[in-house]
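For this depiction, one protein chain was excluded, whereas all remaining protein chains were kept in their positions.
Right after this comes chain A.
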Amino acid sequence: MNPLLAQFIPEARDLLEQAGNGMLALERDAGSQSVINDVFRAVHTLKGSSGLFDVGPLTRLVHAAEDLLGEVRTGEIPLNSDIVDRLLDSLDLVGRWIDALETREALPSDAEATMTERVKVLRSWLAEPSTAGLDRATAPMTSVVTEVPDWLDRFPEADRMTAFKALSRPRLLAWSFEPDEDCFFRGDDPVAMLRHAPGILTLRAGPRAPFPTFDSMDPLSCLLRFEVLSDTTRAELDEHMRYVIERVDIREIASADLASPVGKAAGGPVFGDFGRLARQHLAGGDRTALERAVSTLLTMIAPASFQASALRWVQAHLSCHGLDRRGDLERLIAAVETGVLPPRSEHPAATSSAAEPAPSPTEGEAALHDTARTIAAEQIKVLKTPADPALAQGRLEAVATVLKNLADALGDSHMAAELPNAVTAFRQTGDLGPLQALVETLGEQRPEIPPPDRIAPSAAEPIPASSKPGAAVDEHGDVKALPRVLRVDQSKIDSIMNLVAELIVAKNGLSYLATRAEQVHGSRVVAREIKDQFAVIDRITQGLQVGVMAVRMMPVSQVFQRFPRLVRDISRKLGKKIELVIEGEDTEADKNVLESLADPLIHMVRNSLDHGIETPDERKAAGKPEQGVLKIVARQENDFVVIEVSDDGKGIDPLRVKAKALKLGLISPERAEQMNDGEAINLVFDAGLSTKEEVSDLSGRGVGMDVVRSAVIKAGGEVSLRSTLGAGTLVTVRLPLTMAVTRIVTIECRGRIFGIPMDHVVETVRVKREHIHRIKAMETFVLRDTIIPIARLARALRLPEVASDAQRDEEAVMVVKVGRERVGMVVDGFRERLEVIVKPLEGVLEGLPGFSGTALLGDGQVLLVLDLQEML
């Protein structure tokens, strides 16, 4: 079943139950406003969501029930048990229809008839029972009438021509709408309904019959008829008008049907001459000559004549479609010649499909501009609507956001630049003029439409190699459709990614097999063959992994794009002057990694704005420029994406952090004594530590750097912080490009195997015992002129000492990088490198210190992966 329908069925049952229970409660206590509100809302919600499905009778029945409940709610109609019975009956019926939807995904065949009868009963209580449209309501909704309506010519030529030029497809809908005479009593607003109808090109309103004399006219009954031309599909229009579909007559016509010349035919030899000449040009494909002939003749004849009208249509055709619509042009030329428009000879469908090219991107763009202008015009309307002063300022900000975004969407840099001034003008003087002027010209400075060769796949010029999927943005920021791109559901890619990850792990099993073949079964030949085969599979899986990864890569600009706005708003609120610098937006990373990065980044940026950068006065006093700089930089380092957020603010005071941590009991006094500044500053990552005494309403929502750290670690990354008091703070986040597979090195210690993430490993060395020196309590050795401290893994893991330790004359040392420090870790031996899926510690292992996760090895063993940062 369609998932949307599957969602709807239980929801509908729930709402019916709520409504039913409410109705019963109402019968006992008819005065309870809150109960009647609940019932009304349940029915209202049901009507709204049923509108998403093709269940017209259900929607209309619920609509009638809602109307009746609405009257009861406002007290227009007193509730009696008769009404309650009828409403409950109707709700029961709807319940049965929902059952039918569940089993057959359709309403019972008699639904339409049953609905008509029920609706009649429900509406009989309403102020003016309306039965006018019900006879026609049973007519099938989808009958397509292609006959051209006789009222089409009543649209002025100019309106039809504007519609003709604005059309985005070869066919359009000509439809009329006669609202129910009682519609005002049911809260319907036909004008609003028309205003929101899809794709309106032009519209006429008038009396459906001559108006009655003034004395006998009832101003409260609707006697209007609307005639409309819409550039939309039949299905869309049906759906929009579904509540009143029986009052609508829809015809689908060809755009050429609009080109019907009007006026009184003139006579004379000049028209015959024109016809011969025009046909010659048409046959010769000479558009310019034809256009010249048309405009010459137009200057000579009466503009109101039939021929002038036909000539204007020839011009419209030429300017919209060139010589493409030859058949239509010939008809119009014949009309000029003879004073009568010949009937269209070809089958309508043939003209439309053969002569009409598919809408080009340019036309799509035009429609987009129109929608954008409509939205912009609504913003002016919003501002003209009086509002509570407490929210007027906020509303203006929202309008400014919308207008700015529209300008961005259309690449209208003029509007984007002028907007702040116009908004200020309105805020200060209430003058809408500048804003209105901007809105009217929205998109007029639109960027050049790219030449077709940038869009068409058949272009001779290849797309530059540098154009990555994420880089399909032109210099105006417009996103252009790339040719031959597949849109794929992310879950499909994810499941492939998971399979690849499993494959990589399964592949590791082959090397165990090779070892077993050699050691257990004594077959070196088989072992070698397995190893050869392993190499092949290894290469293929790597290729596969790189390929799938590439599909999931997205530029970090996806995450960065919200920052300019965020920084502007917050700095304005805090009264700070801040310049935002963003670098490396094109850096790419896995989609999941980026998503996990979004929230920590916002926290980091907010911290910088709130606690880092000082107010202009403070900055001046400290001898810095008034404007602070917040810098967000992204770059790729090997298999990591590195994001740095830095500011030139006041930095973090290590003494204050230390004092606070001491006060809160996060560290012991001895530890505080030993700590250097860098370590003290990194205490901000501890939960519950904030150096700012009063909690700000920006970053003080109980989340801080500890949240950043845990989010980053969860994504398999690390975060570090450097700060110089008075000069600024730099937070660096390193995240793996992908979260799926981790490369690790395995080592042996006391007969156990442990994993270390490859990115921590600097090198492995063997160090002679006499080269290990003691400095105070610490063992060290020298590696290429650098003193490296030594840590013994067995000791760190509290594994038992063994006698052989003291006798070894050489130690296996793995030099690892922890943060920016290097440490030599003494282990018992080095083992192989592996690619594994590291799973977080779960169940009894959860919270085990010193380990970051587990991985399943090819032979079924579970490997513990060390968390060096925590251990050393």
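By our rule, contacts are C-beta pairs under 8 Å (C-beta built on N, C-alpha and C of every residue); 3 or more make two chains touch, one makes a residue touch a chain; residues count from 1.
Definition applied: contacts and distances are computed from a predicted model.
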- Choose one: "Carbon-monoxide dehydrogenase small subunit", "FAD-binding oxidoreductase", "Response regulator" or "Transketolase family protein". The correct choice is the protein name in UniProt for the chain not shown. "Response regulator"
- Among A:Asp38, A:Glu112 or A:Glu748, contact with the omitted chain is made only by A:Asp38
- Missing-chain contact among A:Glu378, A:Glu763 or A:Glu870 belongs to A:Glu378
- Note on the structure: Checked against the full complex, the residue among A:Val35, A:Ala278, A:Leu406 or A:Ile788 that touches the missing chain is A:Leu406
- Task: From the listed residues A:Asp159, A:Glu236 or A:Glu291, report the one that touches the chain absent from this view.
- Result: A:Glu236
- Note on the structure: Touch assignment to the omitted chain, from A:Arg395, A:Lys531, A:Arg750 or A:Arg822, lands on A:Arg395
- Residues of chain A in contact with the chain that isn't shown? 3-4, 7-8, 11-12, 38, 41, 44-45, 47-49, 51-52, 187-189, 191-193, 196, 198, 236, 239-240, 364-365, 368, 371-372, 375, 378-379, 381-382, 385-388, 390-391, 393-395, 397-402, 404-406, 408-409, 469-470, 472, 478-482, 485-490, 493, 551-554, 558-559, 562, 565-566, 569, 573, 591, 595, 599, 602, 698, 701
